Structures are given as structure tokens and as C-alpha cells.
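All protein chains of the complex are present and in place, except for one that has been dropped.
Should a chain be cited, it is by its letter among A and B, assigned in written order, with residues numbered from 1 in that chain.
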Amino acid sequence: MATTELLEPAPALRRRTVPLGRIALYVTLSVVSLLMVVPFAWMVLTSLRTPVEIASQDAGLLPEHWEFGNYADALKAAPFATYARNSFIIAISHTVLNVLVASMAGYALARIRFRGSEMIFYLFVAALMIPTYTKVLPEFLIVRFMPLAGGNDILGQGGSGWLDSWWALIVPGAVTPFAVFLFRQFYLDLPVELEEAARLDGLGEYRIYSRIMSPQVKPAFITVALLTFESSWNNFLWPLLVTHTDSLRVIQVGLSVFKTENGTQWHFLMAGTTLATLPMVVLFLIGQRYFVQGFATAGLK
Amino acid sequence: MELNRRSVLAAIGAGTAAAALAGCGGGASSAGSADGPAEGEITLLTPIYEGADGKTLLEKKILGGFRKKYPDVKVNVDYTTYAQLNEKITTGLAGGLLPDVLMMGVGWIPPFAAKKAIAELPETLASAHDYEKRVLEPSRYDGKLYALPVVLDTRIVVYRKDHFAEAGVRKTPANWSELRAVAKQLTRDGRVGFDPFSIDLRQCWETFLFANGGELFSADGKKVLFTGARGVEALQLFKDLVKDGSADYARKTDAGAPSNVQTGKASMMMTTSALWVQVKEQNPDLIEDDKLGSFVLANRRPAMLQGGTLVTQAARSRHPAAARALVEYLATPDSILGAAEQRGSVPGLSDLDDTGYVKENQFVDLSLKNLQHAFSEGGTAAWMEIREKIKPTLEPAIVGDQSAKDAIAELGRLAEAAIGRM
Partner (left out) sequence: MGATTVVKARPARPPSPPETSAPLRTGRVPTGPGRRRRRAGMLMVAPALLHASLWIGLPVVVSVALAFTKYDVLTAPEFVGLDNFRDMLDDAVFRKSIVNTLLYTFFTVPFGMALGLLVALALHTGLKARGIFRTAVFLPQVTATVAIALVWLWIYNPGNGLLNTMLAFLGVDGPAWLASTTWALPSVILVGIWQGIGMKMLIYLAALQSLPRELYEAASVDGASRVRQFFSITLPLLKPATFFVLITSMISAFQSFDQIYILTDGGPANSTTMMTYEIYKSAFREFRVGYASAQSLVLFVLLMGFTLVNKRIMGGSRGHN
């Protein structure tokens, strides 16, 4: 892996040179990783089996014949290209908007004291506490009665509002209190000298935020970006509720065609699901490498 | 902080909230006349016709024929899944945007009809095709017709002929004492004689209740009838089977795993008619070697629980004539045979019993032959609430040491409370 050449171990564990300890660490981590990977591996292996083999009681660990054809057949079961494009547009929009808007808010709540800032912070925390199934119906109603949209009048009557539109798919989930909270906690810890020096240099608050402070919390940006992308990509219920046209449907809705009341086509479902999971795994593999780099540049004085 | 938040809200959204709440009162207004010419643009909400195949069947074949007959009607299809159908309908109703034509499950008609969310259909439709009387029961509320069946899925018993032969069992059990004896006889190490629990406990108990001559509710849906001996005996039978060691609640088929009768972990199993398609795909040899048989559960009478998908018309359609035409069309023999074939279900019309599909699928064939023994859950406006209580309330009698009598009595109390809230 390329990451091995990247910088230095963390100071906390660096001095440890006893090889025995190292080996124990590797063994432990391998066991933990194995426990974490099992469902994923099972998903991939199932996607390559025949239905007969899936049902068989004495199937081996690896598929007898690797049925790569499952992938091609699964993709034929629904317009997955359209669904994937839609999911991608939504996930990218959510990621960009969330990273921008929530980091600004998190920064302001962490570093600038203004009237009500503490209160606003706790409102964001409180907002996290509302379960999806409590919000979903009122949110749907807001979308449906959105004034002056989709044929609605100023009171939101007469048309269908934002239903069946990109607005409904993107706007309600664009900013999460989770991200605001996370950014705030990360900005909190930065040394005050950093911004004071910048202020003396005559930088305004937006520049301090964007040029000085934000580069220090790069891992927070990556974390929020990864998690936002992931939850947006995996969202199923909301896109299903607010759309009815097939061309606006998303990948998770597409995958549901393999699960019917009368049984599930596991080989296709797992093939489709594996494909749908890949972008997130790749993003994580790339994203986590930046964690080390963020550390490397943090040591400015 | 409350003040602060309120003022922000007032500025941006109070109007919306008011409008939202005001818009909630949907259903009450009366259905438009369905007598005019069928024209206009309507929406169909469906949890079936899944996937590309389903879409081709519905939009090309079925709706293609519909368009020829009604060229002035345009149908937009909103596909959903059964698991999310409730959410879809709930939000649609709250937003005052229920689709013109809806497909829903057995048991849903009375609650929706009682609240006037769906429109009454003319009685002539009940005799338009060769319907078995019982098949139309879930389509009715208060004696009136509100829906038509599209596909049915029945709950039957499937058994292993090879296990029967091996244990020297010659005929399928005709009542519960035979069932109990046969189950005991078939039980071996690592295999249970009878697995009633691999279908949902609610549906399972209902099937046994009906087979025992019991009923769920009175005809008007206002009285609970299952609390008597018939209901208790049905639950007690499960306890007895478990005590005999010939059934095991913990060894029901896991989600996603092949069913116990396929793997041979059970010799008899309650299941749905749709199992045939799964077996054909996963264990074709069981069918080739003729190892699977099926029968209808019986005690005081034979009973087969009937589930399925019905098509109905929203009360507030802007184009009621077009919606009515679509309801009728989706329920024609041609349409339902296609839908049944696509998902391995039972086409609920007796005159389809000699089609190739039915002949080939033994479970569907058995179901069609026994439609006169079909029973349905529901029958009360409070069904949505009661159906959720059945499984968790009866489970303590099976996995715990609660008596069957107490569990049924508790369920009776919950059901009466739910009916009282209507």
C-alpha cells in the first residue's frame, strides 16, 4: 500500500520497538478486521454463486463456479445507470453542501462568541435527537405544500410542491446537525494563537476560517465528507416517498426490486449491492490516507 | 431559545404548517361520478410488478391493452415496495395526494373504506368474472364492494414425500390429532416433524383458528370473536407440538435461508404458495424427483389463509371514470394471469385453473382447487392496529410459559381497545 511510505508513526506508539508487541498487535488487528469483514465477504461470495448453490447445505466457502454473469443479469433488472447517476448527483450535492455550510456553522459556534451562540449549538444537538420516523411525515408535508413550487400558490395549495423534483431529493437532507456538531468540536481544539496571529496580519473572519483554521482540521472535513456521502448514497425511504417518476429514482430503490414479498433473488441482490457498495469503499480507501497528511502539516507555530 | 426559534419559524414556515395541517383532512369529500367517459391522466400506486420484467408486463402488455381500449386515459405508474407501501400511502393521504388507483394487501380495505378514503365499486363487478365467493371477502366492507383481487398468495402445508415414505406415513393428516401424531412420527434427530413457525406467527395462528372453525371478528367488524375456545385451542396446539418435540420455534427458517422443508430440517411446513418458484430455482431436484407434496390444513374444517394484492380506487380521484376503468382492467383474467405468473402467485379465478402456468405449479394448482376454503384476515376497521399486536402478544405463550388462554385473552383486550378507539 502506498500509505506505508507516508510519514511517521504517531508519537504515542512510536517508541515501541519490541517485535513481540508488534506481532501481537498485528494478530489482534487481523482478528478484529476479519470479524468486521465477514458480512462484506459473504456478500461478495454470494453474489458469485448460483441460486442452487446458495440454497445448498454443503456449499464450500468459495463458489464452485464463479458466476460473474450474475452481475450482468442483475444490472438488466432495472435501469441502474440512471439510478446510479441520480444517487451520485444527490450524494455529491449533499457532501459539498454539508461540508461548506456545516463547517462554517461549526467554526462560528466554536470560535466566535456571539449572543445566543451557546443556545444555537444546543439547538443543533437537540435537532439530532429527532428520529427519522418522527420527522418524515412533516417533512413530506413541507415538500408537498412548498409555496409557489410545482403549481402551488403562495399558500402551498393547488399543485404538488417539490414532490417528484430534484429539490425534494437534495434540499431537505443537505445540511446535517451531526456535521455542524462534529466540525464545532474539531475547531474547538485549535490553539488560539493561530487565529490571533492571522488577525494581526489583517485577515478577516472568513479568511481565518477558510485559509487558516480549516486546513488544520482536514480530517474532520474528510470524515464529514465520507459519512455524508455514505448516508446519502444509502438513503432509501426519503427518495422513494418524494418521487414517483422512474427517472428520479435512486440506486437503493433499484436494489429493492430483488426483494419481493414472494422471495428474494439473493444472487442478484448481492451482486447489485456489491456494486453499490464499491464507490463508498473506494472513497474510504482514498480518504483515510489524508489523515496522515493532515497531521503532517499541523505542526505550525 | 424557544422564542428565538419560534420567530424564525414564524417567518419562514408557519404558513406551510397551517396549510399542511389544513390539507390533512383528505378523505371526507365524496367520490366523483364514475359514469362519464374514461379520460384524463391518472396515477397508479403499486407494490407489485417489480423490476424490469414487471415493468414490461405492466406498461407494455397490460397497459398497452388498456390504452387500446381507453385511448384518452394516460396512466402514470408509481412503483413502491410492500415494505414501504404504508409509508407511501400515509404520506400521500396526509398530503392529500393519494393516487387514483392503489394496490394494497388483504385486510387493508375495511380501514380505508371506513374512513371513506377509497371508493365503492358497483356490485356488477363482483360477478364480472368467475369469482369464488370467499375470494371477494377481503374486498368488501359493510357488505359493499371496494376492491378487486389481482393476485393471491395462500398459506398451505408443504411436506416431504420422501420423509413420509421413510416413516411409513401413508396419508396427509386430516385433523389436528392426526397432525400431532404424524408430526411425532416424522421427527428425527436434527429434523422436526412439523414447522408451523416459518411463516409469520400472526398468519400461522389465523390459519389454525380458521381451520378450527373460529372467526376473527363479527361481520360488522365491531366484535372480537377469537377469544373463545377455538382461538385458544389453536394456540394450545402450537404449545403441544413444541412440548412433543415435533416443532421448534427457535428453528424456524431464517430470513434469507432456504426453507426448512427444502433443506429437509422439517418434514411438514406451513408456507405460502409462492414457495414453488423458490424451490424451482434453488432445489430443482426436489421437483424433478417429486419429493414435495402439499395439502390444506384441516381440523373442524379445511382452511387456507388467503393473502394477496387487491386493486382499489381512491375516493378523491379527479378522473373517477378513468380510475374505475383501470381497476376493472387490472382485474381481468388476462391481467391477473400475467401478474401471478411473474411473481409465482395464485390467479384467483376458478376459470384459470387449466392454464399451463397453473397446471405446472402444484402449490398454485392446489390453492385454486381449494378457493372455497379460503379465509382472510382483517374484517374490522381497526385491523391495521390489531394486526401488529397479534404476533408479539401470542409469542409469550410459545417461547415463554404464559398459558394459551391468557395470551388470547390479552390479545382480545388489545383488540377491543383498538376497536373502541375507532
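Basically, a residue touches a chain if its C-beta (ideal position, glycine included) is under 8 Å from a C-beta of that chain, and two chains touch if they have at least 3 such contacts.
What you see is a predicted model; the values in this text were computed from it and never measured.
In the complete complex, the residue from A:Leu20, A:Leu35 or A:Leu62 that touches the missing chain is A:Leu35. Residues of subunit B that touch the chain left out of view are 5, 8-9, 12-13, 16-17, 20-21, 24-28, 86-87, 90, 93-94, 111-112, 115-117, 190, 249-252, 254-257, 265, 384-385, 387-388, 391-392, 395-396, 398-400, 421.
Here, only the chains that are shown with their structure count from here on.
Listing the residues of subunit B that touch subunit A in their complex gives 1, 4-5, 13, 15-16, 19-20, 23, 43, 47-48, 50-55, 76, 78-84, 87-88, 90-91, 94-97, 153, 256, 258, 262-263, 272, 274-275, 277-278, 281-284, 343-345. For subunit A in complex with subunit B, the touching residues are 51-52, 54-55, 57, 76-79, 116, 119, 122-123, 136-138, 140-142, 144-147, 154-157, 160, 163, 237, 240-241, 244-246, 256-264, 266.
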